[in-house]
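To start, the structure itself, in structure tokens.
Omission of a single protein chain aside, the complex is shown with its protein chains in their original locations.
Each chain gets a letter, A, B and C, in the order it is written, and its residues are counted from 1.
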Amino acid sequence: MTIETQEETPRIKEPLRRVGITNLRSVAKINWKGRIYTFLPLFEITIDLPAEKKGIHMSRLVESVTEAMSEAVEEEVKEAHTSLEELGRAIIRRLEGKHPHRRAEVWIRTHLIIPRETPASGKVSYEPYDVEVGVIKENKSLEKVLRVKVIGNTVCPHAMANNEGKTHIQRAVAELEVRTAFEENVALEDMIEVVESSFSSPTYTLLKTVDENAVVRRMFENPKFVEDVAREIFSKARERFKGKIHVRVISNESIHKHDVIAETWS
Amino acid sequence: MTIETQEETPRIKEPLRRVGITNLRSVAKINWKGRIYTFLPLFEITIDLPAEKKGIHMSRLVESVTEAMSEAVEEEVKEAHTSLEELGRAIIRRLEGKHPHRRAEVWIRTHLIIPRETPASGKVSYEPYDVEVGVIKENKSLEKVLRVKVIGNTVCPHAMANNEGKTHIQRAVAELEVRTAFEENVALEDMIEVVESSFSSPTYTLLKTVDENAVVRRMFENPKFVEDVAREIFSKARERFKGKIHVRVISNESIHKHDVIAETWS
Amino acid sequence: MTIETQEETPRIKEPLRRVGITNLRSVAKINWKGRIYTFLPLFEITIDLPAEKKGIHMSRLVESVTEAMSEAVEEEVKEAHTSLEELGRAIIRRLEGKHPHRRAEVWIRTHLIIPRETPASGKVSYEPYDVEVGVIKENKSLEKVLRVKVIGNTVCPHAMANNEGKTHIQRAVAELEVRTAFEENVALEDMIEVVESSFSSPTYTLLKTVDENAVVRRMFENPKFVEDVAREIFSKARERFKGKIHVRVISNESIHKHDVIAETWS
Partner (left out) sequence: MTIETQEETPRIKEPLRRVGITNLRSVAKINWKGRIYTFLPLFEITIDLPAEKKGIHMSRLVESVTEAMSEAVEEEVKEAHTSLEELGRAIIRRLEGKHPHRRAEVWIRTHLIIPRETPASGKVSYEPYDVEVGVIKENKSLEKVLRVKVIGNTVCPHAMANNEGKTHIQRAVAELEVRTAFEENVALEDMIEVVESSFSSPTYTLLKTVDENAVVRRMFENPKFVEDVAREIFSKARERFKGKIHVRVISNESIHKHDVIAETWS
């Protein structure tokens, strides 16, 4: 007979807010607007632990992921989860029948690959983005956190003004987070669009010479400090999305060995 | 004549909370209780940017670090900064004369190497810890954030109860953060001690066979879930340090490919 | 009219062995034994550059990836590439028509998720593995490099012998590389099996209590130094696969803050 150590009374009676599994790599299938996408995300799933229980039953958290996955596999295309946050909610629902808790969180981190059109030759370029989705259930209320990380560039307006149009340019990385009610309609693709359009220029995986020329010219017409990029993302995001907004831009300076940063939040 | 683009009015008039430099590697010398320690930390230094200015003058932030450093070099041993947070404050003071701002932050991330005595042979073992110190000045008030990251282990009490004393054991990593007023007396060494004493056993860089035996026996006498470790750190830290406490423990399970996590905060 | 700077004579006439693109994230679909798997790999693609040309045409390397991908998309399920190395070869073939070179390399790094049966309850557990495949064409000859990285554990036989069966246990990570002719039949799944069976025990994502007990008992019956794990992988791999073998095992010691390593190659 199994001893349920987790159910014992702990020596230190202190409730814990987040207990669970993290860095769990698995497969996820999402039916996004009628087309199936496959991801290999990293999952983190936690629940709270009351003061009087020694531990949680970790394997039930893993089962919630596995069952939510095979649900998607079994009922195939038309029944698959329609977004990463729907998948997060499906895992929390599975968890509800398995393990008592007051608060549950599911975090899913993956890459999105989105086709774009190159600026001059009109070719298709597949662009990668890092995204993370969190679903947080506390009592009855359901909240979600959406994060995107986009690679772009900054072109220094100060150097440009002081060197007859010559300046320094560099890769920059911007992160946008929206924290909002689960029902709010916020698409990761729209968040990516908000960020990508706020750099000196978007970047592309494929650029033929005519496209490269178009990007270079756009950069020089559109010099921006890291501060300008952060402000533009923040202002567009606040206009477009309901909820709490957080923006963080890091520019990998080409004239320094360190980075510069601009960050703000609502 | 130089054009000061940073002083122009930005197109989007939005204040930013944190603008500055990050991932800057430099040297720091600290006079800790009369002995000089040298570090090669990573620095992040930010100030706020008001809505009506386009940018900050980044080089003044770098100068504040450099000058605070050479201050220490010039006045040598007895006048060097007496802790990482004193160094943070010295950088903020330098910054005050150089660049207007309402809020400033300095973050310093480095390793501490502390000598320990091994449990049985009594040899000296040098133990490494990751630490981070933040100093935040807002208007006149000065706050500090101290973080330590310590490597230890967990020994599963559930497996032990169900397998006649046999169990699984693994490396675990715990982080403790204390956020408090600058004047509060909180030593990183004491925070490390709180964390290290809360695992199933502390770990050592050097272990002769008799020491290894002592550690193994201590681990089996002291089985702990990741939840137990988190609770013990949290409870000791709250008793010992004034301020806001955050604890996060991650156990690199030896029977799984993923990790387990326990986290809480005051 | 476009100036082809890449075709100019460089100031320093020195041939380069590897020039190309790296850290390119994209989608790949593989038809593995009749079932389609989707990956989001990182690609590196390089060719050599002769002494008398200033540069390579980078965008043609990107096009080779993109076209090899859409080939798979267009002809759908039955025509998709049947392994990661077949995809690598398809990219090199595309490249041959696009850019002169003597030597070409394609490297593809991704995760494999493989279903396993848990040792006692017989449930399905999805296990993640890091894999990398390289295809190298030099003149007419085609070589491949296959790498797998597997998470397992070590159980110290020395501590066990000196502490009446008590010991320290920890997560360990082993890498196996096979470098061989392209035609050799070496499956990543078989390489993973060789590595996973060489630890004190395999690990599982899902473990109910009966499974956990089975893993714990197996670990105690099977104590192994990191040296033993390396030897077993090396000896099995040499027996099973033709080609050059490289093994590297790192054990994240639970009694130390550092790791131990055992490595060898043929």
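In this section, a residue touches a chain if its C-beta (ideal position, glycine included) is under 8 Å from a C-beta of that chain, and two chains touch if they have at least 3 such contacts.
Note that the coordinates shown come from a computational prediction; the quantities given were computed from them, not determined experimentally.
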Can you tell me which of B:Leu49, B:Val62 or B:Val215 touches the chain that was removed from the display? B:Val62
Out of C:Glu67, C:Asp130, C:Glu184 or C:Glu227, the sole contact with the unshown chain comes from C:Glu227
Residue ranges of chain A at the interface with the undisplayed chain: 127-128, 151, 153, 158-159, 162-163, 165-171, 201, 203-205, 207, 209, 212-213, 215-217, 219-220, 252-258
For chain C, the residues touching the chain missing from this view: 2-6, 10-12, 14-25, 44, 46, 49, 54-56, 58, 157-158, 161-162, 225-228, 230-232, 234-235, 250, 256-265
List the chain B residues touching the unshown chain? 2, 24-27, 37-40, 59, 62-63, 66, 69, 110-111, 113, 124-126, 128, 205-210
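We take it that only the chains that are shown with their structure count from here on.
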Homomeric contact chain B-chain C: same or different residue positions, threshold half: same
Rounded to the nearest whole Å, what is the centre-to-centre distance of chain A and chain B, using the mean of the C-alpha atoms as each centre? 26
Chain B to chain C: how many Å between their CA centres? 35
Chain B: positions in contact with at least two other chains: 158, 162, 256-258
